[in-house]
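Removed: one protein chain of the complex. Kept in place: all other protein chains.
Every chain is named by a letter (A, B and C) in the order it is written, and numbering of its residues begins at 1.
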Amino acid sequence: MHHKASRKQIDAVIATVKIMGLTAKPIPGSQRTAIGVLGNKGYINDLNIRDLPGVKEVIHVTKPYKMVSRDFHPRGTIINVADIEIGEGKRPIVIAGPCAVESENQIIRTAVAVKRMGADLLRGGAFKPRTGPHTFQGLEKEGLKLLALAKKKTGLPIVTEVMTPENVSLVSEYADVLQVGTRNMQNFDLLRELGRINKPVLLKRGMSATIEEFLAAAEYIYAEGNHKVILCERGIRTFETATRNSLDLSVIPLINELSHLPVIIDPSHATGKRSLVPPMSKAALVAGANGIMVEVHPEPDKALSDGPQSLTIQGFEKLMGEIRKLTSFLGY
Amino acid sequence: MHHKASRKQIDAVIATVKIMGLTAKPIPGSQRTAIGVLGNKGYINDLNIRDLPGVKEVIHVTKPYKMVSRDFHPRGTIINVADIEIGEGKRPIVIAGPCAVESENQIIRTAVAVKRMGADLLRGGAFKPRTGPHTFQGLEKEGLKLLALAKKKTGLPIVTEVMTPENVSLVSEYADVLQVGTRNMQNFDLLRELGRINKPVLLKRGMSATIEEFLAAAEYIYAEGNHKVILCERGIRTFETATRNSLDLSVIPLINELSHLPVIIDPSHATGKRSLVPPMSKAALVAGANGIMVEVHPEPDKALSDGPQSLTIQGFEKLMGEIRKLTSFLGY
Amino acid sequence: MHHKASRKQIDAVIATVKIMGLTAKPIPGSQRTAIGVLGNKGYINDLNIRDLPGVKEVIHVTKPYKMVSRDFHPRGTIINVADIEIGEGKRPIVIAGPCAVESENQIIRTAVAVKRMGADLLRGGAFKPRTGPHTFQGLEKEGLKLLALAKKKTGLPIVTEVMTPENVSLVSEYADVLQVGTRNMQNFDLLRELGRINKPVLLKRGMSATIEEFLAAAEYIYAEGNHKVILCERGIRTFETATRNSLDLSVIPLINELSHLPVIIDPSHATGKRSLVPPMSKAALVAGANGIMVEVHPEPDKALSDGPQSLTIQGFEKLMGEIRKLTSFLGY
Partner (left out) sequence: MHHKASRKQIDAVIATVKIMGLTAKPIPGSQRTAIGVLGNKGYINDLNIRDLPGVKEVIHVTKPYKMVSRDFHPRGTIINVADIEIGEGKRPIVIAGPCAVESENQIIRTAVAVKRMGADLLRGGAFKPRTGPHTFQGLEKEGLKLLALAKKKTGLPIVTEVMTPENVSLVSEYADVLQVGTRNMQNFDLLRELGRINKPVLLKRGMSATIEEFLAAAEYIYAEGNHKVILCERGIRTFETATRNSLDLSVIPLINELSHLPVIIDPSHATGKRSLVPPMSKAALVAGANGIMVEVHPEPDKALSDGPQSLTIQGFEKLMGEIRKLTSFLGY
């Protein structure tokens, strides 16, 4: 409360807290009075209190997420995809592939190459979210079929994006891991729908989502019953224009403190620049990431999307060599 | 091109442009060569070019939107809702009501009051997007029915949010204007679905969307056939924590230059603070907004969401008196 | 404290607070214990406490500023410059002139014109902060002399920037109001030096400064003894690139709640676009600004800096006509 808050104002706050079904506990200080709010189960809405006369500030001690919190689940969650284990203490995984599935030749050629070089999963977009309606939006179902073909040829499990609740069941037929894109991190109907399936979900951080919002979005999936959620940092939107986004690797150890879910990094979308992908991939692994997801394209100059941030196959081969040495150094 | 770009590098860029089906026109300068790309219809993807060796920078002269652009439709679009006209040269409208529909008593009481004070439309959320899954998510269909009742009692047209493509048809039955929330500005399936109905859409700017992305999102609806799009600025996410968001009113004249669509302001979500709503409402009108949307609640202290930013009925009455004088001063 | 914090951890926090010379008051709750820190005079450093084992969060109830706070000085400060009064309840002032003083002809021509049209003060930069060292840095002392000449011709008091403590005395000889630029808002030696003179200071908000930091910067000047501080919002840096900065007018009523100091708006630097200056100027006045500062140049196309955001003399004349009507409507 303000240092000038009247007795009446303090009582009004206490009364409001009671109306909310909670317990108010006034704590008088030398200059002002604080009022503790107790007894809530989970996060409570402060909007009933925040603007009452005499209130200086409302502070939350609890969070909008609970089940994905490390507090309530101290051991790291391990997620299985085929025979691959993702999470704390496991060898970091590498997901590789083109931004978008463009043709049979492109996806098969990429899949065969990245498999040979040691990738663990194949990525490729069949449904593509694009800023404007007049650009390539993905091959859709045809793209999913090409991914299935690539899986058949190489054995690589598939990671691909789903953009809308009604497509969850379709995409589930083809994908081993369903990806939620940055623009959909708070598409709550989509999250809930994904909470009802039994396949891992790779949830990308919204481009301007706080870590708290990111974990709360994961909670939507988790609370619905699907506990296989992999978090993916892909850069945040800032004032800087020299890189596509600003990649904040400090979220890796931070999320590891706050949550038990695995966290991986997408350095391709984060930086938007091919030459920055290898150093950021290695930095992510040293910082404790449980994996990376990188874009690889056999001919980036002809890619229908995100060419400049895609590694060539040669570039990916070089990176995989470096990663092998690094993960071995790290004890995997 | 870089000042050291080789003839071969320049030729490679020209060849890539040709592969894209476009015309490349090299423009040699004293220190470096520029290459113009011509003949495209609409925005083109620069990713094939941006990282070719020797390329210094790619500049776009065209935009990811076209149909919503003022260039291609110089006269301002006027949108009709019942007998109200929204847009350039028309009296600015006032949309008022609670954040969420909570009960029959609450919504009817608010509707009757704001109608009496001169509001043009009634707002109220039946489907509520919330950060975490453990908070009040709206009354859903029951809320829509209460809004219909409020409309029946007052004659006020209804503005309410739709969050998912499959609910567009349900919400259309009750709403006069369908709102897209800030988290869904790039939910492209939702936008496309809204492009296929014949009712006005109120599109809120994403909390970290650029004006270019905002107009491109409107283009998704417009291109699908629904030309009744009202843009709504509701504050952007910045480093500042003293207000809920940072309201940038300069987008009003800016959008008026770039687009023919009407633009309104939501000062309640933008500021998150009741006391800032009246000054920002009036500032918006003077800056040229085609309307404002404000939260009003009969008992903000008991509101289930956004209480601190809601005006009381008395506060709204006072604001409406000031707005009447101001719009009269502005010549309406 | 965390809900699992041990008795020992709680005691360690209490002991640390005591070492800091303050009183710790534990407040046990149903799930966790809060510890109130009391008895401090002014803001305290939480760094001794924030990372102790078991601490969940530290919340500040006090602020890094005090003397500029409305709490401790409820009536608005009025600042006199010549016979002009700036502040609460007074007619909003207009400061006009070029970004930089370029020549005698340019500054005199502008001064005579803006005086005739009703400007209250003349602005013009003699010392110019520029991103790179290879661009025009201002006429320096020669520029100050030209401003003095313009003042002699027109009677307009002068607002001009000072960039370094050692120039405060020189600039004071010529200026009626000394401006601190956005890049220097936290140049604390400069602020302290300005706190020791007896002339008004116009303090621009740092381009990424929070309101709290802005008021704390004003406190540096105020605490040193100079109480004549005018705050100036000039747009903040965000992800948006369509405008030079993002102008948040909601800081006007917000600062009016938090502080007793006058606040003015610079719509020219905020938007970077001439066409946005008039609507933002008028919006600022309606929102309660105590004045505006706009760039005017007789030939913006030839300006050595900030031409695109400068009004022409004709443009300024038109704006002044509109402002006169508006301030009259507002009751001045």
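By our rule, a residue touches a chain if its C-beta (ideal position, glycine included) is under 8 Å from a C-beta of that chain, and two chains touch if they have at least 3 such contacts.
These figures come from a predicted structure and were not determined experimentally.
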Contact with the hidden chain (one of A:11, A:57 or A:240) = A:240
In the whole complex, of C:183, C:199 or C:324, the residue touching the missing chain would be C:183
Among C:84, C:223 or C:330, single out the residue that touches the unshown chain.
-> C:223
With respect to the chain omitted from the figure, which of A:100, A:144, A:190 or A:249 is a touching residue?
-> A:249
Which residue numbers on chain A touch the omitted chain?
-> 208, 210-212, 236, 238-243, 246-254, 257, 267, 270-271, 273, 275-276, 279-280, 282-288, 325-326, 329
Name every residue on chain B in touch with the hidden partner chain.
-> 2-4, 23, 25, 27, 29-32, 34, 36, 38-39, 56-57, 59, 61, 71, 208, 237-239, 241
Where the missing chain touches chain C, by residue = 16, 19, 42-43, 45, 47-52, 64-66, 129-136, 163-166, 183-184, 186-189, 192, 207-208, 212-213, 216, 219-220, 223-224, 237, 273-274, 300-309
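Convention: only the chains that are shown with their structure count from here on.
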Could you label the chain A-chain B interface same or different, taking same to mean over half of its residue numbers are used by both chains?
-> same
Chain B and chain C, separation of their C-alpha mean positions in angstrom | 30
When the centre of a chain is set as the mean of its C-alpha atoms, what distance in Å lies between chain A and chain C?
-> 39
Provide the C-alpha centroid distance between chain A and chain B, rounded to the nearest whole angstrom.
-> 26
Could you list which residues of chain C touch at least two other chains?
-> 208, 238-239, 241
